[in-house]
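Structure below; questions to follow.
Only one protein chain is missing; all other protein chains are in place.
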Amino acid sequence: MTELNATTTRRRLLASAVGAGAWVALADSTNAATDDLTAAVSRFAGGASVLKGRVKIDIAELVDNGNVVPITVSVDSPMTAANHVRFIAVFNEKNPQRDVVRFSLSPSSGKAMVTTRIRLATTQKLVAVAQLSDGSFFSHTVDVIVTLAACLEGEG
Amino acid sequence: MRTLPGLICLLALALVANAQTTTRQDARKSGFEFMGPSTQAMQKDDTLNPGMLSVKDGEALWQKPAGQSSKACATCHAAAQSSMKGVAARYPAFDDALKRPIGLSQRINQCRVQQQQATPLRPESADLLALESFVAMQSRGLPIAPTADPRLEPFRQAGGQRFMQRMGQLNLSCAQCHDANAGGKLGSSVIPQAHPMGYPVYRLEWQAMGSLQRRLRNCMSGVRAEPYAYGANELIELELYLNVRAKGMLGETPGVRP
Partner (left out) sequence: MARTLINIPPTARRGEVIEIRVTIGHPMETGFRPGDDGKILPRNIIQRFSCRYNSELIFSAEMFSAMAANPYISFFTTAQNTGTLALTWEGDGGFTQTENVTLTVTG
């Protein structure tokens, strides 16, 4: 695994170089956004553990425009009085604010599926979290690529 | 011709003629084809299409009396679904008084001033876009049909020359991107063929409805050229050229575009 060693050596060299501060700072800023997102999800779940699965985000991998991004969140649930989805919340990683939307459903919803259109400032992760009637939490995380549109408005 | 060789000759000619017609396929594609599936879905469904908000506003304005005449569009034109069918498809059209082509929004304002004795609506105002969208929607699904009026020809040619002319700091012509490089990429965006169907359009970038002129001005900003003013002759001539270039393609208003 010569390549791996070369990379590790290069990293060590960088870390010890003058530019080390900048390198570390860059790594920190990426992690900070993800940490914020994790914290937001955790707050929503009241500290309870959030399991992966049951929730599915349907969204384009590469969006035409970050201003209007269609998204569908569905949860695998029988939606009976005894077993249904109470809330579906969506969080983002890099917008100015983590919250996107929180839906409240009821047993009479029949189907745990919501569709809306959201704004994404840049390429980032999205998390949908569902709270079930038994108090458990499930989530799904996706990566969405957002690029600038062509021919933007000028001063005219 | 009764002779067998003559008949065979005719048949051969007919077959060749047919072959030529079927192989010369229309390579023109609407901007719709260059969008992602979710944006396409937004345009196809009238509940999803944000442009329909503007169309519905236009439908209400159509019935609203305006100006000193207290006449509504409906007073003279009755139901737009019949009276306006096919109208947008042939605009820009030649105006006898001005002796030059005018766009649909200018025609609407002419009606407001001359027939309704009302003040003209500002370019890109919500009301003007709403009326234009409502009228243009009555040509949805109909082929773009610029009139064969010979008086339009010099203006169409002027528009065509401008389409081929390099402009701006980037020194690019419309043709260089939209004729020569359509289907390619500008950054991460796919370059469409620049057909005028669907306008006024809900552009996701604007998060609002806008006219073809607004989009053309954006193009000009894009190549770092000073955009022509709204209502400028240069913009109408370009619109006319684009319409003739798109002749036969189907109307889509209200369109959705990135």
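Chains here go by letter, A and B, matching the order in which they are written, and residues are numbered from 1 within each.
Quick note on the criterion: contacts are C-beta pairs under 8 Å (C-beta built on N, C-alpha and C of every residue); 3 or more make two chains touch, one makes a residue touch a chain.
Remember, predicted model here, so these are calculated numbers, not experimental data.
The residue from B:28, B:56 or B:85 that touches the chain not shown here is B:56. Across A:59, A:105, A:130 or A:144, the residue that sits in touch with the chain not pictured is A:105. Annotation for chain A: contacts to the undisplayed chain at residues 67-69, 92, 95-97, 99-106, 108-111, 113-120. Interface residues of chain B with the unshown chain, by the touch rule above, are 46-48, 50, 52-53, 56-57, 207-208.
Rule of thumb we're sticking to: only the chains that are shown with their structure count from here on.
One simple way to say how far apart two chains are is to compare their mean CA positions; for chain A and chain B this gives 39 Å.
Residues of chain A touching chain B in their complex: 60, 62-65, 67-70, 147-156. Of all residues in chain B, only 35-39, 41-42, 50, 186-189, 191, 204-207, 217-222, 226-227, 258 touch chain A in the complex they form.
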